[in-house]
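For this depiction, one protein chain was excluded, whereas all remaining protein chains were kept in their positions.
Just so it is clear, A, B and C label the chains in written order, and each chain counts residues from 1 on its own.
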Amino acid sequence: KQMMVREALNSALDEEMAADPRIFLMGEEVGEYQGAYKVSKGLLHKYGPDRVVDTPITEAGFTGLATGAAYYGLRPVLEFMTFNFAMQAIDHLINSAAKTHYMSGGNISVPIVFRGPNGAALGVGAQHSQCYAPWYGSVPGLKVVAPYSSEDARGLLKAAIRDPDPVVFLENELLYGESFRVSEEVLDPNFTLPIGKAKIEKEGTDVTITAFSRMVGYALKAAETLAKEDINAEVINIRSIRPLDRSSINASVRKTNRLVTVEEGFPQHGVGAEICASVVEEIFEYLDAPVERITGADVPMPYAANLERMALPQVEDIVRAAKRVCYKSISMAAAV
Amino acid sequence: KQMMVREALNSALDEEMAADPRIFLMGEEVGEYQGAYKVSKGLLHKYGPDRVVDTPITEAGFTGLATGAAYYGLRPVLEFMTFNFAMQAIDHLINSAAKTHYMSGGNISVPIVFRGPNGAALGVGAQHSQCYAPWYGSVPGLKVVAPYSSEDARGLLKAAIRDPDPVVFLENELLYGESFRVSEEVLDPNFTLPIGKAKIEKEGTDVTITAFSRMVGYALKAAETLAKEDINAEVINIRSIRPLDRSSINASVRKTNRLVTVEEGFPQHGVGAEICASVVEEIFEYLDAPVERITGADVPMPYAANLERMALPQVEDIVRAAKRVCYKSISMAAAV
Amino acid sequence: DSTATITVETSLPFTSHNVDPPSRSVETSPMELMTFFKDMTEMRRMEIAADSLYKAKLIRGFCHLYDGQEAVAVGMEAAITKKDCIITAYRDHCIFLGRGGTLVESFAELMGRRDGCSRGKGGSMHFYKKESGFYGGHGIVGAQVPLGIGLAFAQKYKKEDYVTFAMYGDGAANQGQLFEALNMAALWDLPAILVCENNHYGMGTAEWRAAKSPAYYKRGDYVPGLRVDGMDVFAVKQACAFAKQHALKNGPIILEMDTYRYHGHSMSDPGSTYRTRDEISGVRQERDPVERIRSLILAHNIATEAELKDIEKENRKVVDEAIAKAKESPMPDPSELFTNVYVKGFGVEAYGADRKELRATLP
Partner (left out) sequence: DSTATITVETSLPFTSHNVDPPSRSVETSPMELMTFFKDMTEMRRMEIAADSLYKAKLIRGFCHLYDGQEAVAVGMEAAITKKDCIITAYRDHCIFLGRGGTLVESFAELMGRRDGCSRGKGGSMHFYKKESGFYGGHGIVGAQVPLGIGLAFAQKYKKEDYVTFAMYGDGAANQGQLFEALNMAALWDLPAILVCENNHYGMGTAEWRAAKSPAYYKRGDYVPGLRVDGMDVFAVKQACAFAKQHALKNGPIILEMDTYRYHGHSMSDPGSTYRTRDEISGVRQERDPVERIRSLILAHNIATEAELKDIEKENRKVVDEAIAKAKESPMPDPSELFTNVYVKGFGVEAYGADRKELRATLP
């Protein structure tokens, strides 16, 4: 069966809300408008305004509010229209949600999910395009996941909602409308995916490519191209930014001896940097070539279509980097 | 001459304010209280309440306000009582300050300095101890510096204030009271340090240790200990997190073939991860041992003195890591 | 005589909070009436054309149109100078035009071209024109309000007799940073006017679903306010002139402009699920700001119906020409990816997606 990511998220929300009355959905336009991206379609009708709560445009306020409700034992699912707007509320995610279980010596737990689209959409400019995976992923006390496919979306969202800790759930606007094959197992109401585990999307032997969210699709396309040139790439869908599944990555690199990391966000202090550092620390001796990072360009996101394309990783960038690590041929940097 | 970091900052502010009437200092308790950590001592008296402005405890509001004043052509120096509180205002640092020059195609520039203590102090717990160097350092449009010594503090603050772009200036509470020798040159009102350049604090041949802010002192102490065991460490004071002085780091590692990075902040997606990834990308073939990261522990900062000590890098951690990369002897991980 | 004084009455009295309201009688002239008509119809034409360009996929991403709200932009400009500052949110095309921006710069920006006011790098939400006192064009709801208070802070700091108009929507009116900024503006007597464009919806949320007290002109509590018919360009002009004087003397004031957007929130919102078509057509028929001026011009025999139609025809031509010109403008040069990151880039290297393939020295 084919299922869109939007449906996968919607069905996960629906099933979890049906199963546990402590769960409520809150955010801007989640109710009457059916969600800015229609992820919550039909839920207001089904669960009523007490459990599907439209908020004013006051991110700091409603994030604090939802976090307080989680202290009390409810299980809020908080939608940010995009994660860019969560910056207004980031103090609550970090200081009120992530750190409280620790600071209270376990007295208070914070079972809450923060979800919404993260990273670049198309043509939305610098203020609406940032990827927050590295920031949230750096904070102990948070769990951070980033689904790619419908299977990921369903399995990880259900896991996140059932999890007793604060989970940051990073969606991608451009994936909402993408369809993926899903198995019967995935459709089961009890289906969940383990937080903290990566998925080998495609096995391979020559080079490991790590990616998350939309970039997994790009990595898979790159792998197809590479296959034509007899390079058998292994593609790892990271799925969980924190905890990071270091052992799966290590296992893959032990086999391929080569690593390319892919992400849409800014390069410095990114997920790729962490993966590279982690591999170097743990299995340095297995690396036959320098690790390569493919990332968003180190500039605010431009609006113009040609510049925007240059600012985001493209399949050919991944292909090029993979070839480089396989052949160890370092091309000249082109100046623009 | 000896000079405390506090004095170095104070004199830099004073001299720059004397030289340019567009500069004003704003923040909580910067005026009548003389600064929560007395960095702005005497400035209210000298420059009056129009130029030394005490604010209400409304970080989002006054950060937006100062950023708007910078749009208009003033040169605000905005003090956060600590950078933990800047999270309430981080949207303005990122979306209103860092990205505006780019989004406006150069129409608007944002000459502003965001400064204040960053990272851990002592005994202040999880909400008051975070290091934000990796977050701000990831954002194009920002410049991010972190002084260690009085020379750094003076030279970098003066450079930051004169810079036409938004600069995040990360101080350290525990350094304010530390004294350093300063040369005549440093005391000159025209003394500035270049943003984007690291400083070799101590030359060496056997291992490169990178650090910033308070950790530079730890790295230097570690180097002393290492010297006794005939390991000649080179200590690099990063100074500028963004732009990162990759070429100085590369030059050092080309010489020593070994690298240990040190920082107080959370490990994942940290400055050490970036430095490691950058070195691996650029001069992989020069590395004779895996890069080692010494970082804050991957937990919220605990209050109890014994746990807090475990949560922060200690000199002996740096020494141990440096020895490991020099002798390639990997000790067993101790489970606690 | 095109400069003869005509006195018109505002459509409604002003409702005020903690301040004596200005008079309902507004002075104007045939020339001003004609200018208002021309400016408002041109703005409207621009937005309608943007709608088409969006549908033709020549404009991408978010695009928020201003048609219905033109009287606010035009009336405000009539009361102030380009030394006064304006800052607004993402619904910024017509504010930019009002500040003296051109149609070509607008359309080129909307299409991401080199001749755009932000050189194609900002897009619909990020228009600026600092040299005429326009500070953007901001995409984060509420953020422009403290920024605007900061402009007012700078005006006062420099001892200039100018003021800043910080514009925001009814949805934004609940943002905490607005209350933080207002407190500082009042505490420090800053020459700031908060202009709440109440078009009664924040995206799909009706004002009363988002605010316990949708009387936005009163939401400043200790800060005075006026409710203004934002569909009446003369009420807007009168209120803005009054507010400027007030702000220079007494510090901040709030103007709530009762207005309406005809389009959906952005181009991805049909704009008809959360309000009735009757509501929209009712406003169009009874309160349209352009039609109000048309009637006034005709009533005062300043121009004939045909002459007004000619102006609208001319607008169409001017807009089409601007679009044609904008389309001729090339995409930004690829090197622009790395310009304007900093004013002073220190010559450091910055990276593209594949740093071994694409890197540049920052200017």
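FYI, a contact is a pair of C-beta atoms (placed from the backbone, for glycine too) under 8 Å apart; a residue touches a chain by one contact, two chains touch by 3 or more.
Computed from a prediction, not measured in an experiment: that's the story for all the values here.
Asks: In the complete assembly, which of C:Ala211, C:Leu308 or C:Leu362 touches the absent chain?
Replies: Per the contact definition at the top, the residue touching the missing chain is C:Ala211.
Asks: One chain is left out of this view; which of C:Ala79, C:Leu178 or C:Ala326 touches it in the full complex?
Replies: Only one listed residue reaches the unshown chain, and that is C:Leu178.
Asks: Sort through C:Lys156, C:Arg219 or C:Arg287 and give me the one touching the missing partner chain.
Replies: C:Arg219
Asks: Could you please point out the chain C residues that touch the chain left off the display?
Replies: Here the touching residues of chain C are 174-180, 183, 186-187, 209-213, 218-219, 221-223.
Asks: Given the full complex, what residues of chain B touch the hidden partner chain?
Replies: 28-29, 32-33, 36, 54-58, 60-61, 84-85, 87-88, 121-128, 267, 292-300, 302-307, 310-314, 317, 320-321, 324, 330-331, 333-336
Asks: Provide the residue numbers of chain A that touch the chain removed from this figure.
Replies: Against the left-out chain, chain A lists 24, 50, 55-56, 58, 60-74, 91-92, 95-96, 100-109, 111, 140-141, 143, 163-165, 194-196, 243, 246, 281.
Following the convention adopted for this analysis, only the chains that are shown with their structure count from here on.
Asks: Between chain A and chain C, what's the gap in Å when you average each chain's C-alpha atoms?
Replies: 36
Asks: Compute the distance, rounded to whole Å, between the mean C-alpha positions of chain A and chain B.
Replies: 29
Asks: With centres defined as the mean C-alpha position, give me the chain B-chain C separation in Å.
Replies: One centre to the other, that is 40 Å.
Asks: Going by the touch rule set out above, which residues of chain A reach two or more other chains?
Replies: 60, 84, 87-88, 125-127, 292-293, 298-300, 302
Asks: Do you know which chain C residues sit against two or more other chains?
Replies: Residues 118, 120-122, 126, 138-140, 176-177, 341, 350, 355-356 of chain C each touch two or more of the other chains.
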